[in-house]
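The complex is shown incomplete by one protein chain, all other protein chains being positioned as in the whole.
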Amino acid sequence: MITGKRHTECFLLCLSGLAFLMAAGCEYEPVEKERQVPSSTIVLGIESADGEHQRPAVEFDHALHVKARSGEGCGECHDTDDDKKPVFNLVTSAATDDRDDIMDMYHAQCIGCHQELEEEGAESGPSECGRCHIEQPGGLVVRSPASFDYSLHYRHVKAAKEDCGTCHHDKDEKTSELRYFKGQEKSCSYCHGEEDDGKKLSLQNASHRACISCHLDNKEKKIETGPVNCEGCHDIAKIMSREKLSEFPRVSRNQPDKVWLYVPGAMSKMVPFNHELHETLTEFCSDCHHRDLKKCSECHTLTGKEDGQWITMNEAFHKADASSSCVGCHKKAAGRRECSGCHVSLPEPPSESLCMYCHSGPQFAEKPQTMPMPALPEVNSEALPDAGVDFPEKVIIDVIAKEYGPSDLPHGKIVRGLYKTISESRAARRFHGSTGLMCTGCHHNTPHGTRPAPCRSCHAGQGDPEKDMPGLKHAYHRQCIGCHQAMQNKAQGCEDCHKKASKASSKEVSP
Amino acid sequence: MKISRRGFLHGMAAAGALATGTAKAAGHRKFDGYPGSFGLLHDTTLCVGCRSCEAACREVNNLPPVEVPVGDKDIFRKKRRTTEKAYTVVNEYRKATETTPAVYRKHQCMHCNEPCCASVCFVKAFTKTPEGPVLYDPDVCVGCRYCVMACPYYALAYEYDDPVTPRVVRCTMCYPRIKKGLNPGCSDACPTGAIVFGKRKDLIKLARDRIARFPDRYVDHVFGEHEFGGTSWLTLAGMPFGQLGLHDGATHTPIPEMATSYLSVVPLIVTIYPGLLLGMYAFTKRKEALALKEKNKAVADTLAKADEETKKKLADAAARAAKDKERAVNQAVKKAGAEAKKAAEKKEDEK
Amino acid sequence: MMHTLFDFLTFTKGSTYLVVAVFLIAFIPFWLFLTERQEKQSTVRAKKK
Partner (left out) sequence: MNESPSERTGIITPFNVIAAVILAVGAVIILIRFVKGLGATTNLTHTNPWGLWIGFDVMTGVALAAGGYVTSSAVYLFGMKEYKPIVRPAILTGFLGYFLVVVGLIVDLGRPWRLPYPFVVQAGPTSALFEIALCVALYLTTLFVEFTPAAFEWLGWKRWRKVVVSMTVALTIFGLLLSTLHQSTLGAMYLATPTKLHPLWHSPYIPVHFFVSSIAAGISMVIFESMLSHRVFGHLVEISHVQFDNITVGLAKAGSVVLAVYFAIKVTGISLEDKWHYLSTPMGHWYLLELLGFVLLPCILFAVGFREKKTGLIRFAGAWTVIGIILNRLNVSIIAFNWQLPPDERYVPHWMEIWVTITIVTFGVVVFKWIVNRMPILYEHPDYRGMH
């Protein structure tokens, strides 16, 4: 009995010791997770010139106040315009921008209200400094920009009974007043920026004012309408869960369906561009057009213009690391997990042969008056051949089997997987020309339609460092593991593909 | 024993043989290392952490086989370093995530172009061979371990448990195999060709070429091309080298240059001190001598003064004596004259 | 022809050691030569006294 107790004690002791050792052994890395502040909380705190706060910033729970004072209406805290409508300016962007004035204003507003309520004997908030200015680790406000995608836009179009003027307006140069110009709608950010001078509001104030007041009106009119609180537009979860229309007409702002991409003076072949198709592939116009909806070539000329921040036409279309350039966007698409297996091993820049996939139009020094509508043929993926000598179902790789046994490669399974991915994507079909190109993902440098040569015919022995040509063993492992890593296939360890061999056979079988 | 062949200042003798070039080898001269020396390129973006290199290294160097079987990833829970039983180790520097694979780096002696270990060794036990490897000679090693302490890559290990013939141990870049025309064990074993052996210059080209072709796979830097004067082992990476246990933004100045910078003051001190100090010594001596002279002079003067006075006293005394005498004589003469007169008058009266 | 800074340093530092050693030793006879007469004179002076 006692001995038994002893044993357990000893065991526990050892266990704890072991645990300690392991703890000591493990590399410790700082795992301080940042405190998340909900989107409905507004952090109030203006840094002084030397970036110092006298007291920690106040985390103002907007939702709580809305709930508590729901009866009173927003005007209680927010300024109201001439016709007593609340304008949802951030108080900080009010008349003054002197730090102390703003601070006083807040203190007056908050504490004043809290004290009044207290006197009334109603439930109230704190009026002592420390209970609003709470010392706590700086948090990360999870507030994502309100995303006004095509679907949401159409819902507004419907709600506004096709009257675009409800939201869109522009400044009349003559009368210098705001009115609606048909067919010249722009995104808000075209005029409304960061700055807010009493007259032209900042994007934030403008949109808050426009959206929320409209939603409030509808609310009063008991019409189904959009959110009036912060999280309604700025909480990522809410945004994702928002109902997305599956079918809705295109945003109509007299844009073309199909268009020739042409830049005056460019000697390259023209690019037939399917604008309509790309609308379905993007979420906002601003994915490609930045603020206004001009033609690319207006700002991005051959040599670049100031309006285009000196980005040339060539860069605008081809810059690989730009989000809004053709190549950049396509590259991003090709980086998706299901594509990356092949695309990860494509060198930069891509081979010239790829240019023709886009530059398939005619070539003119001067753009002719009349051009035929660009024809963009729908490419259908051809069927896979039946399994056989030319399309083996299984390939046993044992050419170099030594301490590890042969590895049987599920060729058919892999190919069918890729085939499915490609044939489901219009772009993939278009750019892989046909499924034939798919094979070159692994059997690179093999002309389409011909039976691939065995890997070892190029990847001989130790390979050739001069040409950066890996040897056979290296080629196999890089191709397989590289692809598995890119496509997040868990089979990346030695034993996953071939077992440790007891007796190595090295029978030549063409892979 | 090799020692018999060596003589004192063997090092200088060896260098002296190369003295032909030294006329040009002035301070401004840049040294580019041995042309056509070999190196290895470790592409960490291709390394899958299988540790085949570790196993192969132990095999070709007749070391005990790896304790944890190849492919077992548990070993990466603890960071390891090279020891007297493991000339190379692979460590995991970033854990695998859902979307990104883990990042590994193989560590071993970097075989510097300007080896720090060699420059700090006071018996010159290390030599940079024209082939690239830095070789160590246990026959002269005294065991001070300054090399182990100075190596910026923590690549050297020491046989602490050997009381009689402890050695510094480290990767030899498989010098014997290279001499035989073979590749280093690790590069042969690597399944993905993440370790490439070749002429260092070619490998740098190769690395740059890879960076150019896959700009978003690599950090645009080849570690070991210039760091501390460059190393034979070159490293490519997809993440900052600082996070791979290497020195981010290390200087290009070879450590030997920094380490020996002060030694150029030594000859100055040796040549200046004797003159300077003897000067000071002479100075103090002179001060003492002067002080002595002053003293003597003072004594002499006082003596002289005293003696003057006595002389004067004597002289006066003499003078006074003479006067008295004269007076006495005159009186005597007068007296005599008067008496004679009297006598004469007396004579006339008798007649 | 030297290829590494290390070789260059080994040569220069080594030879410099030899050079300064020579100078250090040579300084003693030099000093004696320099002060020989002076010593004599002082002794002579001493004798006169």
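Annotations
In this document, chain identifiers A, B and C correspond to the written order of the chains, with residue numbering beginning at 1 in each.
One rule holds for everything that comes next: contacts are C-beta pairs under 8 Å (C-beta built on N, C-alpha and C of every residue); 3 or more make two chains touch, one makes a residue touch a chain.
What you see is a predicted model; the values in this text were computed from it and never measured.
Residue in contact with the omitted chain (choice from B:V68, B:A212 or B:M280): B:M280. Contact with the chain that does not appear here is found for just one residue of B:L40, B:C53 or B:C141, B:C141. Residues of chain B that touch the chain left out of view are 3, 6, 8-12, 81-84, 116, 118-125, 140-146, 148-150, 152, 154, 156-163, 165-166, 247, 250-251, 255-256, 258-263, 265-266, 269-270, 273-274, 277-278, 280-281, 284-285, 287-288. Residues of chain C that touch the chain left out of the display are 6, 9-10, 13-14, 16-17, 28.
Everything below uses one rule, namely that only the chains that are shown with their structure count from here on.
Remark: chain A and chain B have CA centroids separated by 57 Å (rounded to whole angstrom). By the touch criterion stated above, chain C contacts chain B in their complex at residues 1-21, 23-24, 27, 31.
On the chain A side of its complex with chain B, the touching residues are 22, 25-27, 320-321, 337, 344, 347-348, 462-463, 465-466, 468, 470-471, 473-474, 477-478, 481-482, 485, 488, 492-495. Against chain C, the residues of chain B that register as touching in their complex are 9, 11-12, 14-16, 18-22, 25, 29, 31-35, 113-115, 118-119, 124, 128, 130, 229, 254, 256-257, 260, 263, 266-267, 270-271, 274-275, 278.
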